[in-house]
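The complex is shown incomplete by one protein chain, all other protein chains being positioned as in the whole.
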Amino acid sequence: MLDDQTSKQTFTRVLARRRFADILPKLVLAPSFAITLVFVYGFILFTGALSLTGSKLLPDLTKWVGLTNYERLFDHPNWWISLGNLAIFTCLYITICSVLGLALAILLDQKIRGEGVLRPIYLYPMALSFIVTGVAWKWFLDPGIGLEHVMKLWGFESFSFRWIKDSQFAIYTIVIAAIWQSSGFVMAMFLAGLRGVDNEIIKAAQIDGASNWTLYRRIIIPMMTPVFLSAFVVLAHLAIKSYDLVVAMTDGGPGTATWTPALFMQKFTFGRNEMGMGSASAIIMLMMVAAVIVPYLYSELAKKKSS
Amino acid sequence: MSFLNIQNLSKNYGTVPVLKNISLEIEEGGFLVLVGPSGCGKSTLLNTIAGLEAINEGTITISAKDVSQLHPSERDIAMVFQSYALYPNMTVAGNISFGMEMRGVPRDERDRSVKQVSDLLQIGHLLNRKPGQLSGGQRQRVAMGRALVRKPQVFLFDEPLSNLDAKLRVDMRTEIKRLHQRLKTTIVYVTHDQVEAMTLATKIAVLKDGVLQQFGSPAEIYNDPINMFVADFMGSPAMNLLKGKMSVTGGKTQLMLGQNEERCVSIDLKQTSAALKIYKDKDVIFGIRPEALTDFASASYNGASIVKVNCLIEVVEPAGSDTFAITKLGGKEVVARLRADANVQAGQYSDLAFNLDKAVFFDPTSQLRIA
Partner (left out) sequence: MSSSQSQQAVKMGFATRLLVYGILLIVAIFYLLPLYIMIVNSLKPLVEIQQGNMLSLPHEWTVAAWSSAWSTAQIGVEPTGLKPYFLNSLLMVVPAVFIATMLGALNGYVLTKWRFRGSEIIFAMMLLSCFIPFQIVIIPSARLLGLAGLSGTIAGLVAIHTVYGLGFTTLFFRNFYEAFPTELVRAAQMDGARFFQTFWRILLPNSGPIIVVTVIWQFTNIWNDFLFGASFSDADSQPMTVALNNLVNSSTGVKEYNVHFAGAILAALPTLLVYILSGRYFVRGLMAGSVKG
């Protein structure tokens, strides 16, 4: 009887411990989950709500204005300038980074003596802050002391390069600096991809009589499709978020010539106290990022599941 | 009373059942082998015994104590994993003594036990190495050492030899058997290799799709398979299973193999059980192991009911100790196991001897044993 009692108690204790062991992992994950829920998804909802209000300097969730902010946004010339710049920036940035990255990776993959020195040289800009990059390029492209000045000192009196001061061309100087910063990274991605190509495929192609050019054009570069895709996603994502570099190089100038959506959001929310419109622009940015990221992640996960 | 007792055990992953109402028992000091094709649930069953996976129904008792709800470390068991699962950041000695450390065993006692076990397994010289510096066989020994040092009531082995090369596997198999004979500890051992199962086990449990097919001694499993699956799974090369028709004419029972008249072979069955007679004029599956289908010289002195059939030999595979001959009976490929020096040649007819003492019969629809 007594024995029965004790064994019953032991059993309940065992069960209780087991139950605690079952919820412990959930307890450990809970804070991070709660943080993500509030600080990411909650905040997105909050910003979304703000974009439907007439908030000016401070958040004001009592003045609902419907989609007015979005209408005003898409009526505003600065927003169209921002979108236009983003389009120019994104296209050039992604295309040139990919082409340059792939070309460098292929050249570096030719059993180059000194690869160990060259590779870090191509890649180090990625370690720098966009602000540092911006400072370096801002002064290097400055007509008064930079490239133009240097060329004139070297005797090319008629040489002129003042894009950074020219509202039509200033955005392209930002593209140059951004490519300088990121193309090495794309090179590293492609290099890793090239080194993953099965050696036997290359041997087989050579036995089939493929020249080096054909080998790359017909066999190796098509095998790099997943790398292109990854590079595209990373670069597009960086481009949409581009803010630091613009601030450091031109701060949107000359005038409003180099505004981007990220800059627009910041300037309207905190500079012009148009929090409602600022929120609306942030929501549009989120949609643009989601349009790139969500299909990509979805296909990656689907690929994983099927394998 | 049995020592390890599993009763009516069921386990589901969500709504998918993976183990269905399994009951097994093994006596103290026994060697139970769980065998079956991959995905049959044998490893899951082992994990439930270990407590690494929870069960939905049933009980597991070890030495009359219900352990179904206990944490793995409280079940008085030890396990050797397929990948050995040695902690890469600890030395061999650290690996072996980690469990004792977790249980708060004092250091000098731990050292003593490590010494004892390492002497037993002859790994004393490896104690200060990391697992990464060991060969496959050495890792296997360390993994066994980690299990042995706990002096558990039951050892669990999860396909412990599958990562070793062929030669080492045979050596370690012998070693495990020797160890078992010496320590006399109960063992539950999972493998997909039926040779391992036959050589090591005192009891074999054959599983398929989460259902226990047959549970018995190796000889029972091999000679008296309960259904076609067990018959086919155990033995290498596999048992020949041929479709045939029973006919009884004038007290003489015959088995016709093959439908097509010209390639039809008929075999006289000298002794027929009553169960088989019911299948008169019906289809049966005739099962015969390759060693019961042999050249005449080898067969003549080990069977009472030998039947001679003249067969066209299609392929001859000399294996050194034996020669395998592949022929066709009733249109289906059949493997015969002959003497190494048997005089057979591909493309020629030879007389093969059927030892019908060893033949088994199955129902084609239920796949269950008839006789």
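A and B are the chain letters, set down in written order, and residue numbers restart from 1 in every chain.
Just so we're on the same page, contacts are C-beta pairs under 8 Å (C-beta built on N, C-alpha and C of every residue); 3 or more make two chains touch, one makes a residue touch a chain.
Keep in mind it's a predicted model, so treat the numbers as computed, not measured.
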Of B:Ile6, B:Val33 or B:Ala50, which one is in contact with the hidden chain?
-> B:Ala50
Which residue among B:Ser23, B:Asn89 or B:Ser273 touches the omitted chain?
-> B:Asn89
Interface residues of chain B toward the undisplayed chain are 47, 50, 52, 71-73, 77-79, 81-83, 85-89, 98-99, 102-103, 146
Can you list, in ascending order, the chain A residues touching the missing chain?
-> 21, 24-26, 28-29, 31-33, 35-37, 39-44, 46-47, 50, 59, 104, 107-112, 118, 120-133, 135-140, 145-147, 149-150, 153-154, 180, 184-185, 188-189, 192, 195, 197, 199, 202-203, 206, 212, 215, 230-231, 233-234, 237, 240-241, 243-244, 247-248, 251, 262, 265-266, 269-270, 275, 278-279, 281-283, 285-286, 289, 293-294, 297, 300-301, 303-304
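Basically, only the chains that are shown with their structure count from here on.
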Would you mind pulling out the distance in Å between where the CA atoms of chain A average out and where those of chain B do?
-> 56
Would you pull the chain B residues touching chain A in the complex into a rising list?
-> 69-71
Which residues, counting only chain A, touch chain B once they are in their complex?
-> 11, 14-15, 17-18, 21
